[in-house]
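First the structure, then my questions, so here it is.
Only a part of the assembly is drawn; its chains keep their places, and the rest are absent.
For reference, chains read A and B in written order, and residue numbers begin at 1 within each chain.
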Amino acid sequence: MNYPANFNQETDELLSQTGTLLEKVIEAWTELQSKQPLVQCITNSVASNYAANVLLACGASPAMIDNPFEARTFAEICGALSINVGTPTSEQMQAMSIAAQTVTEKNTPWVLDPVGYGPFLQWRSEKVDELLSFNPTIIRGNASEISILAGNQVQSKGVDSTLESHEVYQQAESLLAYAECIAISGESDFILSRPLNGVIKINGGSFLQPKITATGCALGALIAAYSAVSPPTIATVAAHVHFAVAGKLAYKKAQSVGSFNVAFLDYLYEMNSELLIKNADIEFITDDRQ
Amino acid sequence: MNYPANFNQETDELLSQTGTLLEKVIEAWTELQSKQPLVQCITNSVASNYAANVLLACGASPAMIDNPFEARTFAEICGALSINVGTPTSEQMQAMSIAAQTVTEKNTPWVLDPVGYGPFLQWRSEKVDELLSFNPTIIRGNASEISILAGNQVQSKGVDSTLESHEVYQQAESLLAYAECIAISGESDFILSRPLNGVIKINGGSFLQPKITATGCALGALIAAYSAVSPPTIATVAAHVHFAVAGKLAYKKAQSVGSFNVAFLDYLYEMNSELLIKNADIEFITDDRQ
């Protein structure tokens, strides 16, 4: 499968597909509000407070259970699991393996966020490789992380991306061997999915989002929350649209990082079907060369 | 002791008692501002930044000393200790026992917040059972946690409450065997105390408070701060009133989670005796069936 570089090449059929997709996003959002699923997060020290606040604002119930002694019993009852390897400790690393194995046994959806994956951070990268064997439902990351995870040699340093998401989404296809859905966040977000013959592109958000730490990590937790109430692809799209719409609206209200972040949390909470319909920008990109 | 379901049944005597209580709350608040007590917090990764900011805003001096190697020497000099088992690590678990034992020896007040207590989170629950043997000055939690801690079988999952506080306060009485004061937070807060023949109910706050993560954890730290400068029952009431008044005022200013949280911190800091007098809503509920 090869994807065209031209994102505007859309047929009526595709437009109707993205119309259906938006309906399903709204359905997922409605489900999230009514079911308030319990989401277990094993995440980094930078993201723990922020991810919990994002989940609460969006309608889910976060639980940051990240020790190996309670990981099994809690993973057995959670609605979804989010694993993020941002600032791992030895105990968290143990908890990750236990929780991933448990949700796999229970057929509970889970998200893997391979923060910092690459040659400079081997300990976590080996753990990510191990976790892949449990087949995460969804893998999400920035373009550098996903590109390296897909086997490419990228000169990535640190945890911020040095690549653009549109440069990477074709490479990411190989990761569908491990997970049902792959999400690459960036100026636009790209979502690959096994059932789809194409790629979903989500536009929106604000250039300020990557200037707020842990927005990506919180997005991973939100994907997990949505996956507790809807199928993986819909869940992934819904979380990205929820973020993109809130980010777009927040930027209209506030143009610097502190006040933008406040407005962003406000809009995550104030989200509704009307705002989603009016602001969601979902494209479906197919391969026109087949 | 049995408490009536009818909260409006108040006599002149009771009204005068709550009048006295408000005076004592203001006294406690004034003491907190002038003494700025040093509060040692062993808390979870979600709450550490937020609880420290809440303590600073309210007038106390936070110190998040949570390693077992410094827990003894620091617990010897702190004005009060707050222990919260939200996201424990093995080292924090050791620090909790050491610090609890030390403050007990020193007769320094301390607060226990049994976050997530229940059958799904055994490791922490066993630690909470152990910590009870050191007799915390005050135990605070949400309705589910307090109910399970009091020996009831509740289908609680995660760390958010599935019960209302008014359903639980009668059950909580058995916990007065361990602690001088029990506080149950919820839409209204209920405070039980050994010296009282009744229950204190605090109204106010906002339904948005549980949509901000770690507000309960921060409240536990604030109770500890107040207990460093006033008797346990007054301290517990004062912390809850401080929170309830700030929450009520914040909601008038901001109706979504991000901006509400900013306004909440603002009002915690801007608190004064006038705002307390004008907005505090304290009820005293006695047993009229004896």
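FYI, a residue touches a chain if its C-beta (ideal position, glycine included) is under 8 Å from a C-beta of that chain, and two chains touch if they have at least 3 such contacts.
These numbers were taken from a predicted model, which means no experiment stands behind them.
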item	value
Identical protein chains in the complete assembly, only 2 of which are shown	3
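We adopt the following convention: only the chains that are shown with their structure count from here on.
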item	value
Intercentroid distance (Cα basis), chain B paired with chain A, Å	35
In the complex with chain B, residue positions of chain A that touch it	38, 45, 48-49, 52-53, 56-57, 61-67, 69-70, 73-74, 77-78, 89, 91, 261-270
Residue ranges of chain B touching chain A (in the complex, touch as defined)	44-47, 49-50, 86-90, 116, 120-124, 157-160, 210-214, 256-259, 261-262
